[in-house]
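First the structure, then my questions, so here it is.
The complex appears here without one of its protein chains, the remainder shown in place.
Chain nomenclature is as follows: A and B, assigned in order of appearance, with residue numbering initiated at 1 for each chain independently.
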Amino acid sequence: MKTMGLFLGCNIPLKLPDIEQSFRKALPELGIDLVDLEGASCCPSWGTLPSFDLPTWLAVSARNITLAEAKDVDVVTGCNSCFGILAETKHIIEHDEEYRKAVQEKLALINREYKGTSQVYHVLHALYKFVGPEKINEKIKYTLKQLTIAIQVGCHALWPSKVMAIKEPNPFFPTILKELCEALEADVPHYSRIEACCGMGGMRSTNMEKSLGLLKEKLISIKEEIDADMIVVGCSSCYLQMDGGQKILRDRGEIDFEIPVFYYTQLLALCMGFDPKQVAAINEIPREEIIARIQSEERLKEKQEG
Amino acid sequence: MYEGVVVLNEKDRELAIKTIMERGGDGVLRCIQCGACQSTCPMAFADFTLNPRKLIRLIQLGFLEEMIEDSSTWACQACNRCVEICPRNVKPFEIVFAYRRYQAMELAFSTSAVQSQMNLYMKGHAVFSEAYKETRQKVGLPPETPTAVSYPEALKEIQTLIENSPIMELGLF
Partner (left out) sequence: MVQVSTNPNIELLTYSEVESVEGFVGNFKVKVRKKQTWVDWTKCTGCGECMEKCPVKVPNEFNAGLDHRPAIYIQFPQAVPKKAVIDIDNCINCAGRKFGTEPKISKRTGKPILAPCERACGTGAVNRSLNLDPNGEIVELDVGTIVVATGFKVMEKDWFKEYAPHHPDVMTALQFERLLSATGPTGGKLVRPSTNQKPKVISFISCVGSRDVRYHSYCSRVCCMYLIKQAKLIKSKYPDIEIYMHFMDVRTPGKDFDEYYTSAIEMGINIVRGKPGGIEVLPDGRLRVMAYDAGLGKNVEVHADMVILATAMEVPESAKKLASTLSLTIDASGFFKELHPKLKPVETAVEGIYLAGCCQGPKDIPDTVSQAKGAAAVAAVPLARGKVVIEPTISEVNQEKCSGCGLCVAVCPYNAISLELVNDRPRAKIAPTACKGCGVCTSTCPSEAIVLHGFTDKQIEAQVEALTMPV
């Protein structure tokens, strides 16, 4: 059993708590116990302190990491922005003496000190490293046989690879999320825009039209090239864009299809038999039909094997 | 002077490079304008006026002020593809962010940036929604989150860190 500090961020606890619930349901059953990091703040995301003052960004991030250090656990987070920010912070503080000093001075103002004893993991990386596809497959009740998944890893879990504890063999052709989906027995084919940005983040708040333009390109690649039954994301921001942004494009008639979207642990929790009202309840693009298909009698693993 | 020509000068160039390097963009002089960053940049795909390559070139030639009102830099996704592939270790993303920091301190930023900054200071969360308790209960979670918004002493710590930074000069809070 591994115990990890769950870093929630903003989007997951405040807007998409069904994703939080999917962590809390699925991870302990797979051998990852979660403890809360009480008082954790925004990572702080790219558009806030990192865009205003570098040392202050690093200090607020480092404060978040010290919460895990105090509990002697590693950090696990499901939001790519949080993961990117915290991993980048850790890398900068541990490789740049000047910034490390500046951060410690700032942390001293709130009686804290950065020690560097906690590692930062993305929830997908933690599942991959500490559980592994094989054990995941053992734990599922329903399989996704003959369902096609388009994966969307999200930028901050791919680049810059130098700041990450767990690395994709090739971040431009990612395979970790693919293997995790294959552990649910789904088909996970390649599509050409697999590593492309969904358009969320700073771009969405700066220029929604341009942001949706990137999303549209990605969705069309998914639809035309592999005609996926669902999109599975590894990032809560990507989720908001792939789901909510897709709805906007659909309503405008810019696309003539709908592809349901899941955060990976939501799909995992569904395959493990958890209640969709708790683990997959907040969405714009309807998911009821696909959820019913997933949690259906004929997909029961024991039946298929028996 | 012709309308279509600009005169290059060393004074502007020095100021531009110094401004960016001081704010974390230390690779600006290593750039050889190969364009690898632009060829894989979401900002360029979406056809924003600025992208890392173009911004770096403008700075290298001393055009610091000319694009200060251009909000393109705020469309940078911080995706770091550019950092991964840059053949000269320029770290283009850091230069875009260094320029953002310069813009921010000149109060040239979008309203969305102000809102999330305010949220962070007031609630500890850049993204905030008043309806969160209800949403959490709907999926079977306790209404309160174990995060800064529920812990006044944690919020105080974050406010202390922000209050002791140059951001206070902006007079946002």
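Following the convention adopted for this analysis, a contact is a pair of C-beta atoms (placed from the backbone, for glycine too) under 8 Å apart; a residue touches a chain by one contact, two chains touch by 3 or more.
What you see is a predicted model, and the numbers here were worked out from it, not measured in a lab.
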Omitted chain - touching chains that are shown: A, B
Residue among B:61, B:85, B:108 or B:122 that touches the chain left out of view: B:85
Identified contact with the non-displayed chain, of B:53, B:101 or B:125: B:53
For chain A, residues in touch with the removed chain: 170-173, 190-196, 225-226
Positions on chain B contacted by the hidden chain, ascending: 32-41, 44-45, 53-54, 81-82, 84-85, 87-89
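The working rule: only the chains that are shown with their structure count from here on.
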Chain centre separation in whole Å, for chain B relative to chain A (CA means): 22
Sites on chain A touched by chain B in the complex: 8, 10-11, 13-15, 17-18, 20-21, 24, 36-42, 44-56, 59-60, 63, 84, 106, 109-110, 112, 155-156, 159-161, 171, 196-197, 199-203, 205-207, 210-211, 213-214, 217, 275, 277-279, 281-282
Residues of chain B touching chain A in the complex: 23-24, 42-43, 45-48, 71-72, 74-81, 83-84, 97, 100-101, 104-105, 109-110, 112-113, 116-117, 119-120, 124-129, 132, 135-136, 138-141, 145-148, 151, 153-155, 157-158, 160-162, 164-167, 170
